[in-house]
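One structure is given here, and the rest of the page talks about it.
One chain of protein is taken out of this complex; the other chains stay put.
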Amino acid sequence: MAQPKDFGFGEDEKMVRDSARKFIGEHGSIEKLRKLVGGDPDPEKSPESLYDAPAWEQIVELGWTALAIPEEAGGVGMNMATVAALAEVVGGHAFPSPLIASLLTTLVVREASGENRNELLGEIAEGKRVALAVTGNEGAWDIDSATIEVAASGGSVVLSGFSRYVQDGGKAELFLVAGRSAAGLGLYAVPADAKGLKVTLDQIVDRTRDQATLELDGVELPASAVIAAPADGTQVLEKALPALLTVVAADMVGASEWQLQTTTEYAKTREQFNHPLGFFQAVKHPIVNMMLEIDKAKSLVYAAASAIDNKPENAERFARMAKAQASDTAAFCSDRSVQLHGGIGFTWECDVHFFFKRNKHNQFLFGDGAYQRSKLMKILAG
Amino acid sequence: MAQPKDFGFGEDEKMVRDSARKFIGEHGSIEKLRKLVGGDPDPEKSPESLYDAPAWEQIVELGWTALAIPEEAGGVGMNMATVAALAEVVGGHAFPSPLIASLLTTLVVREASGENRNELLGEIAEGKRVALAVTGNEGAWDIDSATIEVAASGGSVVLSGFSRYVQDGGKAELFLVAGRSAAGLGLYAVPADAKGLKVTLDQIVDRTRDQATLELDGVELPASAVIAAPADGTQVLEKALPALLTVVAADMVGASEWQLQTTTEYAKTREQFNHPLGFFQAVKHPIVNMMLEIDKAKSLVYAAASAIDNKPENAERFARMAKAQASDTAAFCSDRSVQLHGGIGFTWECDVHFFFKRNKHNQFLFGDGAYQRSKLMKILAG
Amino acid sequence: MSQAAKKDTPEQAEYRAYCRKWIEENRPEEPDFRLPLQAIEVMDEGVKEYLQTWQKKAYDGGLIGVDYPTEYGGGGKSGMQTIANQELAAGDVPYFINVIGLGMCAPTIFHHASEELKRRFIPQILSGEMIWCQGFSEPGAGSDLASCNTSVVKKGDKWIVNGHKVWTSLAHYAGWMIALVRTSNHDKYKGLSFFVLPVQDTKGVTIRPLIKITGETGFNEVIFEDLEVPDSYRLDDVGKGWTVAMTTLTHERGAGTLVGPNTGMSARGATRTQRLLELAKKCRRNGKPAIDDPFIRDRIALVAVWEEGLAQNQRRAKVPGLTDDPMRIPLQGKVSFTELAQLAATVALEIEGQASSLYIADPMAPDSGTWPLTFLNSYGNTIAAGTSEVQRNILGERVLGMAKSK
Partner (left out) sequence: MSQAAKKDTPEQAEYRAYCRKWIEENRPEEPDFRLPLQAIEVMDEGVKEYLQTWQKKAYDGGLIGVDYPTEYGGGGKSGMQTIANQELAAGDVPYFINVIGLGMCAPTIFHHASEELKRRFIPQILSGEMIWCQGFSEPGAGSDLASCNTSVVKKGDKWIVNGHKVWTSLAHYAGWMIALVRTSNHDKYKGLSFFVLPVQDTKGVTIRPLIKITGETGFNEVIFEDLEVPDSYRLDDVGKGWTVAMTTLTHERGAGTLVGPNTGMSARGATRTQRLLELAKKCRRNGKPAIDDPFIRDRIALVAVWEEGLAQNQRRAKVPGLTDDPMRIPLQGKVSFTELAQLAATVALEIEGQASSLYIADPMAPDSGTWPLTFLNSYGNTIAAGTSEVQRNILGERVLGMAKSK
């Protein structure tokens, strides 16, 4: 199948993106962000999961939680370019919300073929807050690194162990948990209130999301909780991986573009030595370099999205590239956005730190630039 | 033994360095360099080895070829800081001469303990032009990579095979050749006119030196040619390696400083947009970065020199650091020296290309930055 | 059917089919020499003639100058050159030698010259019968083009030209030059005018090859000593030289109104990434295959990501929904592609290690020693036609709207 020249981003896709720009522009404005998560800055305080619950309800009504769900499972079945565009808008506002976690989970579940898949997708579409719990004790980036052990017990399954670095786990009503049995990795739907499940919020640097550690102490689940059967889990996760990488990369592209625009604006208005900062090439040229890096990352994100939809054999290659470039872009843009703001950029009151921390977080999620390049080389050179 | 705070670079050492600055400043002036090696620029022409033979004779008279030779072997026995300083001056003029090859060979021979060592050192002191032939067919950087095979034949030895990347081999009257037998690596003095030896000049980018490939087709040598017995060779080479790295790093420091000063001078005098180039931070800041890189490299060179003399257990660590930093410094300074000179920097008539090419060559000699760092980490972390 | 072809109007489809057939039938025979990478590197009379013959054939076939009016030797089919270009690229044919003439001189003449000059010069440029060059840079006017100092002084009804142009590609084959010159010292910009000047075997004109750091020639300096030219060689008004030069530069950056034929780098061949992968497979680094070295792997992957990023940039630039500013990606092209090429050559030397010392005439040099050559030549591209530093000023000022740095 030939890839569409426009990455599949046509009029319909643009409409969704533009409505996201409008909605999140309003409900995720910088003033609201400051108010929501900028409150008590004390770095020793207990972690919280903060998001705008009424806005989330509206998001569900807008249908964004059904966006990535195929039509046959009751969703809207928009393409991956739309999902990427949505993530880019979320990142561009560092918008705290269950949306990214919902999309990531959806992108995994939709690759499963178990009989319970459609029901779960239906619940997600209707706004159930879900999160992906696939990372094992050591925070390894390989997608099959889960360390939770699964035992069969009559008709039910019993899960025990830890799942770490669960993104926005503090918001979730249900977790999609990867667990390991002799037959291999399976995927299981675990309600947040399941008996034996303990959800602990990590104290993290990034305030625009939360992160949780799950401890499962003999959590017993009915057979209906099996989303991917043991032995199918690895394949499902591997198939979904390019989409996961693409969503996180898109988030970084959005946040990096915010950093570019905000730093440019500051360079136009702030004067030192009788010139606006942007007059000085030590300011202007790094800002231009931010733009050059962002554009490559953005183009690779949509190339990956398009490959996922239209040329799956290229999906991992493009998604690794997108995440590699976006991770390095996010690191670079974060670095320069603080430095070029000078003293004010080092303060809590200046908004650059929200995006700085979100980007640094995403840089490492599912693997940083160097990791992605090492995986890419396995594809390119074996 | 405590390392001297001044790296061992006191008044005597300074005197030698200052006399080198004076002599090479005169005999290796940029005008002379241009005349000597800047002639016919045709990149397809046959390689030549070009140097100022009368200047070389004076260098021998000045005693520089005896400098690194211990007193007990009839040399001057100056310390490694002096050798490094001399190499820095040579690099600072991209001075084509047998001197660096002579120093490198000396630094190896002086670590040998065979009975013929002193005689060879005496010949080197008196001006015999020598070169080091220790690199095998594949140009590997590990110092024991020689691939020449050595067979015993009565009282003599017979050498066969190739030695590649022999620095300034076109100038040499005698080669110190590493050869492999069942007992291990040995070092052998092979006269340039030995029967069965074929010396071919490589066609190389750098015009300020030459490089040769030796083909030994059953070269038969008397027992007196053995400088390090089989099995001793590896240890001798490993012991000498820090000094070899330090000399090449010092050469790059000198050349990079030339690039810094020349580019700075151009930035002060060349005007564009009604300002000298140096007014623009896109020019000024990269030049400052050249300086920052050079200073680290230079300090590490003298730290390595000092360790070689006074704390051998640290010698490899510091020498790896010096070569790593100097290699990256040389690459960066070369890059910026051409770019910041603009159009004129891209021409043959502008002298920057001599230093650019010399530095690029030395960057890879005995291993580039990444290679040195990988070896350094074996010391630091195992 | 290609993606581009899908959107063709019937007229475009017809012309496209014509081009494709013409190329099939008229493809030049494979030369028995290696073509230089770019037209401006051609130094050999035989190569020049081969390429000139090919250009004339393509011109006669109606594939060059399609957008120009017929009275100037063009095809008179506005908007059609793009079609021809796509088919020429797809057809994997050689480039055209008159690269400066087609890309810069013809559009400038079209927009600013007298009717007489247009009729006289545009056809010979399009056909390639006359090779043209461009005289902007001077020893004292590099990045700062407007400090141009070649003096043109009125003497009766003639103009007397004195000055020194440098980096003049193809001047060694050129008959004519478009030149930015100074007619007054009173104002930096308004003191500039624009002429076409004869340069071949002309009294008062000396052309000398400049030698690059590679040792190759490939561009020239052109010295004018009391060259006399008539007023009819002037383009636009006296004092309007800077305006005319902007037209030239806009077309050089590929952002002009007249689409030139495909004359730049040949689109053929492997990507840089593929070439580096091949190189790393055959080279050994410290005695082991370079492709197994983790440092080298990371570096090649970096090139791969960058190269694909730029390729996808070109794709995205055509999707309005994903490009909020239409000039943002096109204006990045020069700095991005030239710096990518430089990085790729840098990585190639890292792969070769010690063998990167070997130059093009050494039989042991990997890839015939072309990587050190490519590396050295890459600086020509990060410097010429607006240094990377000037490009970053342009991007910071025109795209992002920051204050001018000069």
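Each chain gets a letter, A, B and C, in the order it is written, and its residues are counted from 1.
Heads up, the rule we're going with is that a contact is a pair of C-beta atoms (placed from the backbone, for glycine too) under 8 Å apart; a residue touches a chain by one contact, two chains touch by 3 or more.
Since the model is a prediction, treat every value here as computed from it, not as a measurement.
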{"item": "Given A:65, A:102 or A:145, the one touching the chain that is not displayed", "value": "A:145"}
{"item": "Which of B:73, B:300 or B:330 contacts the chain that the document leaves out", "value": "B:300"}
{"item": "Which residue of B:318, B:332 or B:355 touches the chain not shown here", "value": "B:318"}
{"item": "In chain C, positions touching the absent partner", "value": "294-295, 298"}
{"item": "Residues in chain A touching the chain absent from view", "value": "41-47, 135-136, 138-142, 145, 164-165, 202-206, 211, 213, 271-275, 280, 282-283, 331, 338-339, 342-350, 352-353, 356, 360-361, 364-365, 367-368, 370-371, 374"}
{"item": "For chain B, residues in touch with the removed chain", "value": "2, 4-7, 9-11, 13-14, 17, 264, 267-268, 275-276, 278-281, 283-285, 287-289, 291-292, 295-300, 302-303, 318, 321, 324-325, 370, 373-374, 376-377, 380-381"}
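One rule holds for everything that comes next: only the chains that are shown with their structure count from here on.
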{"item": "Longest centre-to-centre distance from chain B, chain (CA-based)", "value": "A"}
{"item": "Inter-chain centre distance, chain A versus chain B - centres from mean C-alpha coordinates, in Å", "value": "52"}
{"item": "Geometric centre distance via CA averages, chain C-chain B, whole Å", "value": "41"}
{"item": "Computed distance of Cα centres, chain C from chain A, in Å", "value": "43"}
{"item": "Chain B residues counted as touching two or more neighbouring chains", "value": "280, 282"}
{"item": "For chain C, residues that touch 2 or more chains besides their own", "value": "389, 392-393, 405"}
